[in-house]
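A single protein chain has been omitted; all remaining protein chains appear in their positions.
So, subunit A:
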Amino acid sequence: MSSHDRIDIFPSRMNLTIMKTRLKGAQKGHSLLKKKADALKIKFHSILKKIIEAKQLMGEIMKEAAFSLAEAKFSGGDFSHVVLQNVGKAQMKVRSKTENVAGVKLPVFEHYEDGTDSYELTGLSRGGEQLTRLKKNYSKAVKLLVELASLQTSFVTLDESIKITNRRVNAIEHVIIPKIERTISYIITELDEGEREEFFRLKKIQQKKEIIRAAQEKVRKQWEKEQEAKRVLKFIPANHVPSILDDKDDEDLLF
């Protein structure tokens, strides 16, 4: 097994406990992230649904607004130039806030009206009614546009963060945890091997000791036998006629 599949660490018992703790931590992190990814996905789907509704509504409202522009132009003549020239501050403005969803900060836009209607008197002498309707329709359209923009930015941000979270979940599941597990199994194998070596060493030493002891035992027996033989020899009587068959040393005959 090549070393990059596991963490390089000295295989000792303490390191084993450390690795086991790490594994537990990784598993807990994995389940938490999975919960976060699921929560984000739920919010994602709900935003998607809202976007689809808003876009359909947008189509209808824009059509209505464009038609009311045509009606206003019919009754009131061409007021567009005067309106354009008179433009000063914006009457409808947008504020941005953040919304927190499962730890992810999503930007949200909301509109607010600033100041009074400076075009109250446009169309005073003709087309006034159509103009008020026109203003209402277009302000509805602008409000819907702001909402749609808000939904779309949160959609994009949410998409990013879901990708990131999923990436992390997968990384933990397929890389980190297996790596730690491999490390643990490596340490365990090493430890086992060490134990076996110890065992074998012990056995060998015992064997050797056994041999030495057996040899020593033999020597001792031999010595004992000799001792025995010497003792036996002392008890030999005088009238012991030496026979030629005794194997002892004859003295040499000298003439």
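The working rule: a contact is a pair of C-beta atoms (placed from the backbone, for glycine too) under 8 Å apart; a residue touches a chain by one contact, two chains touch by 3 or more; residues count from 1.
Going forward, contacts and distances are computed from a predicted model.
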Please identify the absent chain by the protein name in its UniProt record; candidates are "Oncostatin-M-specific receptor subunit beta", "Isopropylmalate dehydrogenase-like domain-containing protein", "V-type proton ATPase subunit" or "1-aminocyclopropane-1-carboxylate synthase".
"V-type proton ATPase subunit"
Contact residue for the chain not shown (choose from A:L121, A:V156 or A:I188)
A:L121
Of the residues A:I52, A:A66 or A:A90, I need the one that contacts the missing chain.
A:A66
Give me the subunit A residues in contact with the hidden chain, please.
63, 66-67, 70-71, 73-75, 77-78, 81-82, 85-88, 120-130
